[in-house]
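Other chains of the complex are left out, but the ones given are in their true place.
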Amino acid sequence: MVFPGSNCEHDVVHALQLLGADAEIVWHRETDLAGIDAVVLPGGFAHGDALRTGAIARFSPVMETVKAMAESGAPVLGICNGFQILCEAGLLSGALIANRDLAFICRMVEVEVIDTNTVLTAAATVGQRLRIPLNSYEGNWVDPSETGRHVIRYTDDPNGSQHQAAAVANSAGNVVGIMPHPERATEALLGSEDGRVLLEGFLGSVSANV
Amino acid sequence: MSEEAVHRALGMTDAEYDSLLAILGRDPRPAELAMYSVMWSEHCSYKSSRNHLSRFPSEAPWVVVGPGENAGVVDLGDGWLAALRIESHNHPSFVEPYQGAATGVGGILRDVFTMGARPIALWDQIRFGPLDIPKNRYLFAGVVAGIAGYGNAVGVPTVGGEIAFDPCYSGNPLVNVMCLGVMKREQLVLGTAGEAGSIAVLLGKPTGRDGIGGASVLASASFDEESGTKRPSVQVGDPFEEKKLIEACLELYEKGLVVGVQDLGAAGLSCATSEPAARAGMGMDVDLDAVHVRESGMTAPELLMSESQERMMAFVAPEQVEAVLSVAERWEIDARVVGKVTSGDILRIRHDGELVAEVPAASLTESAPRYDRPISQPEWLEETWNNVLDHSEAPDVALTILRLLDDPSIASAEWAYQQYDHMLFLNTVVGPGGDGTLLRLKGTDKGLAVSTDGNGRLCLLDPFRGGERLVYEAALNVAVTGANPMALVDNLNFGNPEKPEVMWQFRQCIEGISAACEHLGVPVVGGNVSFYNETDGIDIHPTPVVGLLGKAEPIPLRPPRIDAATDDMELWLFGPDVIDLAGSSFEWVLHGHLGGRPTAADPSVASAVLDLAIRLAGSGMTPVLHDISDGGLAVAVAEVCIRSGVGAELEVSDWRDLFSEAPHRMIAGVLPANAESIQSLAQDAGVTATKLGTFGGEHIEIRTPDGEHVVALATATSTYHDAIPRRMG
Amino acid sequence: MKVTVSIRRRPVIADPHGATVARALADLGHEGVRSLRIDRTIYMEVEGEDDPDAVRDRVAAMCEQLLTNPVLEDYEIVVHP
């Protein structure tokens, strides 16, 4: 899914294709997703983060279809800004606010998988530690309702996120939002391959789902 | 106000006004006066520098577009082209650091995607006064936030740069930004208006009264009195609009829908109409009533001078206009047909149905004044050269190293580049924190390396040698990643050109840069000049900044990294052991001394060391390869140790070797098994190779004739990483 | 017709901006700030001079749909006659 202002769409496609998936970019005004088994909302700055990150993107025509797919159990993954959009759209609980230290953070972070019952963590093991680049200003997850399932946590606390959550899932586990960028950790040449186990898990659950 | 008074208030000299009268053969209309005043300004016309810029070598077989267009373009082979450009936004960043820096990023991006290229990376070169002054902390924080805020949101990674602090920048920070773009050959577009009949389509943000202080003079002279008060002093960047503009333009290029494109920067519509028309040897009819505006009641001069951001002018064949407008609509940006290219050379502009300007298009560009300003070598120079520091006393080496690591100009810049997305596009192989940046070019086996370098102290002490050494330093930074230098852009930040000493520094730096480029066969394909960097009559150090692009083919599988040292590695030094402390960080940081004369670069040694660096990087036999610059050998070793998390022990024959900043030197981390082959490589290249010691342990232990000096790795590490955060609080 | 929408973050939700500014004020020697929060206010010009209540309702609809996030925020609309 590409919204005006998204910018990680090509990276996600590159990484998924590297892992053998067949991935295509869909413009936010599309409504017909026939033939598509799973959805990734990539990172970026949809609508320039005007008002609140993800606030406007959630109304894009395509999001109706994404909601329908999510309800039907299809795997839906939101990365960074995609995570923020899923929260605004009510597909994940909570919301993302500015980092505790009010600075954009772009660096490698270590995270720990704490729940493998989701489409993103299915191939990982509980307690598994991964090095994945974080890249966000509004990465600070808050969930007053305490209903969100945090499934991956930061081993340090880079941004003040509640429960140090780095990734959050819905109760069914088919909708997941993650703040760090697994697609940026799929090639040794670029510094880490730890994102593969997550994206491979996601692709695995796609074939499982269809 | 009489017309004379008006042209002076617009910054036009009487002589310039007279030549304008000669061109028109009549008094200029207000809108015409507005256009000439901006097009003939120093910023747009380069009137003080043009004659000198022609000195730069700009030819090479791989140069596709040299200076004169919005960005330089070089051939990478296999149908790929790279576009590069550097630009300064010094004064706006002093007025409002966040927006000044942000709009600087927006402007350099437009220069690059105007050429048809997709911008893939940015580098920032920023200089401020000392951080113990609150205003400098405010400027530094604001500029970094502005670069991050715009660059991250527009979706172009900032993958490297340079940060320096010196009292001379206290009242006048330098904010330079370089951009690199890539494209397939077919996508190259030039800033030409094309043939008669082509349609001018204005894309992007509505035009408002942005950055047109000058127009207020006209307005109050001839139009509404109070409009002067309506003008914003600061422009606000909109990265979201720019992102859509980039995608829309790239789609136009892919579909081959445009004949030419010109970005709107300084001089806005005046420039975006006259320049493309002049380049095409055509004229143009422009209808200002068709321009989409942000504010009502804008006058013709205001519309023509406005510097509103995120706008592009596309020139389109009549039958393609519909297609262009629908691409714009799909990307949700505004687009208006505002003009038509005409045969002949006259630029005709209408507003409210009236003719407000009718002038020869080329006269705004080619007939702009040129000045050969007086040049003279400063008297103080000889004196400064003789003012050398006495080094008979050995310092406390350990303490000295810590003092240097604590200097914000040497310390880790992580505080800044952590705020920049430096990984987007999955190209960043060697990112910020090392020497040159190394990017891969997906879909090829090519690597693109870039290093940007400036050194105000060196250029103050000897502008020729300083300029020359900048180029060689950048070349070595690029070479240690395995890349061959291929093209250079430069940003010339200087003081007041009306002072003969400043013009002398300017000329000398250009000579030095040119000499090095000629020796290396590296063409200068573009750049920018920023004059009048002064506060209360005190000029900044002459601060040319160079951005050097290199190509590695094939890209090394395991390129050298600064953080790859392990405790089983030997530490080697390559290059001449020359002691040169003039202008060094050692003399400046430890003694507040700025004197003596820096040694000249040695072209043949430079070439030898560069070749060796490229071979070593490609061979994979030097997991660590790091050039020696600010702070000398001691700091270079400390940086490798800190980044790699391992200590080192080494021996030198003279403590001054540790802090010498003589050019053409680098260190390497080498596995013992490879030591011999590396020595012979160095021998073949004719480069002195010296084993200094080994990596390992928890300390940096240095033996000199005066004894043993030990710095705990932990102390060095925290000093190096905390230097900037500690000062920023 | 001028309308102001004050959007305030729920007290339970952290306010990193406010916290940072409060700290900075103390550092600069400004005493006695017990609490400080930074929120958004939206200033609009809306058609419908004749009927303020209708305007209020329309703006309320905008708030419910887009302008505010119920997870984080409450809002207050003032219509300036």
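Every chain is named by a letter (A, B and C) in the order it is written, and numbering of its residues begins at 1.
Keep in mind that, in the parts below, a contact is a pair of C-beta atoms (placed from the backbone, for glycine too) under 8 Å apart; a residue touches a chain by one contact, two chains touch by 3 or more.
Just so it is clear, the structure is predicted and the values come from calculations on it, not from any experiment.
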Revision key, fill the gap. Full complex stoichiometry, chain labels as displayed, reads A x1, B x1, C x2
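By our rule, only the chains that are shown with their structure count from here on.
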Practice item. Answer with line, ring, star, complete or other to describe the graph linking chains that touch. Key: line
Exercise for review: Return the distance between the CA-based centres of chain B and chain C, expressed in whole Å.
Suggested key: 41
Review point. How many Å are there between the centre of chain A and the centre of chain B, using C-alpha atoms for each centre?
Key: 35
Check your understanding: What positions in chain C touch 2 or more of the other chains?
Key -> none
Review point. Which chain A residues touch at least two other chains?
Key: none
Revision key, fill the gap. Per the touch rule above, chain A residues touching chain C in the complex are 51-52, 55-56, 59, 87-88, 93-95, 97-102, 140, 142-145, 160
Point to revise | Complex contact set, residues of chain C against chain A | key: 10, 12-14, 16-17, 20, 66-67, 69, 71-72
Review point. Mind pulling up the chain B residues that touch chain A in the complex?
Key: 148-149, 152-155, 238-241, 243-244, 331-332, 417-426, 428-429, 440, 442, 557
